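Below is the structure I would like to discuss, written out as structure tokens.
With one protein chain removed, the remaining protein chains of the complex are shown where they sit.
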Amino acid sequence: MSLLEVSNTTMQFGGLKCVNDLTFRMEENELVGLIGPNGAGKTTVFNLVTGVYRQTAGTIRFQGKSVSGHRPYKITGRGIARTFQNIRLFGSLSVFDNVRTACNMHLRHGISHALFRGRGFHEEEDEIGKSVMELLEIFGLAAMRDRPGNSLPYGDQRRLEIVRALATRPKLLLLDEPAAGMNSSEKERLMQLIRFTKEKFRLSILLVEHDMKVVMGICERIIVLDYGSKIAEGPPEEIRHNPQVIAAYLGKEAA
Amino acid sequence: MIEFLQQLINGLSQGSIYALIALGYTMVFGVLRFINFAHGDIYMLGAFAGFYTAPKLLSLTGGGPSYAGAALVLVAAMALCAAAGVIIERICYRPLRAQPRLTVLIAAIGVSLFLENGGQFIFGADPQAFPEIIADSAIELPASWGDFASLTITIGQVIVIGSTVILLAALRTIVLHTRTGMAMRALSLNPLAASLMGVNNDAVISFTFAIGSAMAGAAGILTSIQQPSIDPLMGINAGLKAFVAAVLGGIGNIPGAALGGVIIGVLEALVVGYVNPTYRDPLVFAVLILVLLFKPSGLLGKAEREKV
Partner (left out) sequence: MRHPKSLLFIALALCAGASFFTGGINPYYYDILITIGINIILAVSLNLVTGYTGQFSLGHAGFMAVGAYSSAWITLTFGFVLGTSLPAAGSVYLLALFGGGLAAAAAGLLVGVPSLRLRGDYLAIVTLGFSEIIKGVIQNAEPLGAQRGLGGMVQHTNFFWTYAIVALSIYGILTLVHSTYGSGFLAVRDDEIAAESMGINTTKYKVLAFVIGAFMAGVAGGLYAHFKQFIHPEGFNFLKSVDIVVMVILGGMGSTAGVCLAAVILTILPEFLRTVSDYTWLPGPVRDLAENRMILYSLLLIILMLTRPQGLFGKLHFIRSKKS
């Protein structure tokens, strides 16, 4: 049983097939890249896997169980977390609170504890506080814990989104263009960070990215989409020289 | 059967009023994605504009009710309302364009309350009698129509329905066949791209408010022909029903607003005629809640997806 199985999945909006008969798998502890020209359907795949959209055909299974028809928060509960192409932090909340909200789903105590504040409540709040600070430390954001999430520099905001996703304790992490808007040294650090995250938290990562250096640099396997269909799949070296892939990005003449 | 037709005619006439007001809601929503809470009160302003200008204008055309005089009053009210709409947009809504939508919605509520209470303060809270600008009476139907001759169709109703058709046709021409209309459509699809293509967004938005308000002003006059009792709070009820009509037809969709208006008008007439007049207002709320729960994009509208 694979960690993630997408089988013959199609997402159709009216007459447009954003994702067309897509099939791929992911196993535990893999770093897979998902690339393709703009509009190829990459973010749609993320939205399908996390339950934001429901596919018009095909199945998606996570750890053997279907994710179709479930609300996104339930799917996150099963172990899939994501970041967003256009950063979606909780604007009015501090860095610390942004991550803390993601701990909500693991709460042992409910509303009555928040109100009556017994010992159990304080213990759990302290636990949460500690694990949030640990995460922030690892990613170098601890010093900014009280600053509003929106006030961080762009690169730090992207890191914060990753930290927040990690707070949900996922087994599969979907990163949507994490390198967008970064300069090359930031990208270098990001690549190290992604590798480190995969190792330290022992999870699988599916990465959508446009920067080929980043993709080729860290991905073990790459899936290429064009107009919603998979046109290639394989290790970076193969993909780099695949004529169909080159044609998709640069036009037929360049192939 | 006759009874049913009668209600249909009444409903069509009332529905025309709702359609005209609904157009303003829908057009403003189309270009700004914002519900102008104060729009119903523009309709009220139209009626009062007519109230105050009719004596002078009618004296220009011979002193008593006349078609020419009525036309003058209509045009005057439309012009005054257009101006009011543009001024309100300029002062209260334009500065808030970059703010979260809640901010401008609250401002619109403020404008609406200001117009209503200011109206009560200035015009007086008691209902007033709108002057007669057209000699309204039932049309004599030829006896050869048989049973149908017992239907009551008044000149006023014909004028209301006829004027609405003319105004709708004019609006359609503007929206489909002029450059400004094309700019409006472009704006409603993608404001940023429109401005990059050379559209002056501010001017087009002002124009949209002007036209929408003019339509509401026309509705204010047309309604006063048939129901001459006007008061500063008359915009609340009509505005709400027109809003529901706009949502029913698909907010942002211009033919939808007209269709919605007619449907609401006819539904109302049928409920009043066949069920119970006290259910008139709750019916409209019920329609709204049903539409928003089951088909929020309305009859003719398209569902908008938020990009994730």
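We just call them A and B in the order they show up, numbering each chain from 1.
In this text, a residue touches a chain if its C-beta (ideal position, glycine included) is under 8 Å from a C-beta of that chain, and two chains touch if they have at least 3 such contacts.
Every value quoted in this text rests on a predicted model; they were computed, and no experiment measured them.
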Touch assignment to the omitted chain, from B:8, B:75 or B:105, lands on B:105
Out of B:127, B:162 or B:296, which is the one that touches the chain we can't see?
-> B:296
Contacts of chain B with the absent chain, listed as residue ranges | 32-35, 92, 95-96, 98-107, 109-114, 116-118, 121, 191, 243, 247, 281-282, 285, 288-289, 292-293, 296, 306, 308
In terms of residues, what is the contact footprint of the unshown chain on chain A?
-> 50, 52, 71-73, 76-77, 81-82, 84, 88-93, 97, 100-105, 107, 109-111, 113-115, 117, 121, 124-125, 128, 164-165, 167-168
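Heads up, the rule we're going with is that only the chains that are shown with their structure count from here on.
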Chain centre separation (chain A, chain B; CA means) in Å | 48
